[in-house]
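Every protein chain but one is kept in place in this view of the complex.
Then we have subunit A:
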Amino acid sequence: MLSLIVFLPLVAAAVLAAVPASVGRRVFAVSWVVVAAADLALVVAAWIGYDPSGGMAYEQQLPWIPTAGVSYHVGIDGLSLPLVAVTAGLFLACAIYSLRQTHRVKSFVLLFLGLQTVSQGLFTALDLILFFVYFDLSIVGMYFVIARWGHGSAKRSALTFFLYTFIGSLALLLGFIGLSLAAQPHTFDIVALARAAPLAGSGAYGALVLLAIGIGLAIKTPTVPFHTWLPPAHTDAPAAGSAILAGVLLKMGTYGFVRIAMPLLPETWRQYASVVVVVGVLSVLYGALVALAQEDFKRMIAYTSVNHMGYIILAVGAAGILAGSDEQARSLAVTGAVTQMVSHGLLTGALFLLAGILYDRRDSYDMSAYSGLAGPAPVFAGVTGLVAFASLGLPGFSGFIAEFQIFTGSLASATVATALALLGILITAGLLLRALHRVFLGSLRIPDAPGAARDFTDLRPSEAASILPLLAMAIAIGVLPRFLLDVIEPAATALIGMVGR
């Protein structure tokens, strides 16, 4: 079942690769939509068949490199299932959004289908090497997306992205090998390692392993001070690429924390949880403040991503501080963190697609060049407004559910940090409102793009069809969060149990 979800896009890509590019771009674009929809349907079926209290489900384990203790081991639980679902949804949205894509459609579609396999694979992987393989391949895939279909100084940004995250992945590999060597017998199996927690009581060795894994994941997340690759990569990536990068690839970092760093190194995690909290708060505040200073709409969203990822880091850090908090609060923090991953995936994905529309119409993200867009493009303005409000954590949207849980869960154990992080929400609210105000209100002003008409086209059907479902999901989670929380909570409690060992 899981292998089908993971490899369906890859098989589709292999089939499409055999089709000559001359049959026309529609064939590829439409088959991408069909494959992505089929994959989402499979994920929904898996969700319906999932028993939240049952722990790991749909497990499958095949030997891969037995001599090194590596196996093809997949399975999902409450931590990964929501992310698998967001991934499938976001890729479908990108497929619909890219129906109008005209530039090298065949390779674009093949690359994204490959990326989908890699992303789904990462969230279902229960083996460290399998996880690493997907982690690294996601870098390669996204590199080509940015470099080939990006704009501005895309080559340079893509190179920065590749090298920075590649170094991170090498640190991760080092940590993984260190972790596996500590286990007897040597294994890379996440479940087995979580059961054994081989580095308990190992002092400095455990700290070094956590440092390596932490740096690897922190670069991918990204947190301050490892975030410098993110803004250029986002600014120059194509809209669909940005949406996947923010919505899915960044989650690989935060997912790594809850899947690998916390359960496999519980004692070390507790020991250094306060460091994690500090990094989280720094990311929250720094991301928000720098976003406030941006003139470029897409760059601003990129920095709010740093801010939003900061909340997650804060929550997972706070979940490692036992003093002053009970198990329920810590579990709440982890639940909030996972909800935030889902929420950020949906909303930031939508925001980047909206930013892509801005660029598609006028070849510019410069906020000072736009004004009064609400007049010619009311739907565009309305949707962007809603997504922005959702993103800043207004009640009724998924962002609120996530951030509320994070703060409630973290307040007891990391009081000062949480209080500081609350300021981040304030700044985010300010900057998003300011951006809305500048771009959509006031008198109409549109930058000149060569060969474009004088007016600003509103959302086209394919664009609306890709963005609105994401917004609808965010509202659904905001109003009726139980269907999601019921899945996450048991897994979060189990995780807290492991960290508390």
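One rule holds for everything that comes next: a residue touches a chain if its C-beta (ideal position, glycine included) is under 8 Å from a C-beta of that chain, and two chains touch if they have at least 3 such contacts; residues count from 1.
Note that contacts and distances are computed from a predicted model.
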item: Among "Electron transfer flavoprotein subunit alpha/FixB family protein", "Inner membrane protein YgaZ", "NADH-quinone oxidoreductase subunit N" or "Succinate--CoA ligase [ADP-forming] subunit beta", UniProt-listed name of the chain not shown; value: "NADH-quinone oxidoreductase subunit N"
item: Which of A:M56, A:L170, A:V191 or A:L394 contacts the chain that the document leaves out; value: A:L170
item: Hidden-chain contact residue, picked from the options A:V140, A:V275, A:L289 or A:A369; value: A:V140
item: Among A:M1, A:V27, A:M56 or A:L159, residue touching the chain not depicted; value: A:L159
item: Sole contact to the chain not displayed, among A:F28, A:F112, A:F132 or A:F456; value: A:F132
item: Hidden partner chain, touching residue among A:A68, A:A293 or A:L441; value: A:A68
item: Contacts of subunit A with the absent chain, listed as residue ranges; value: 63-68, 129, 132-133, 136-137, 140, 144, 147-148, 154-155, 159, 162-163, 166-167, 170-171, 173-174, 177-178, 180-181
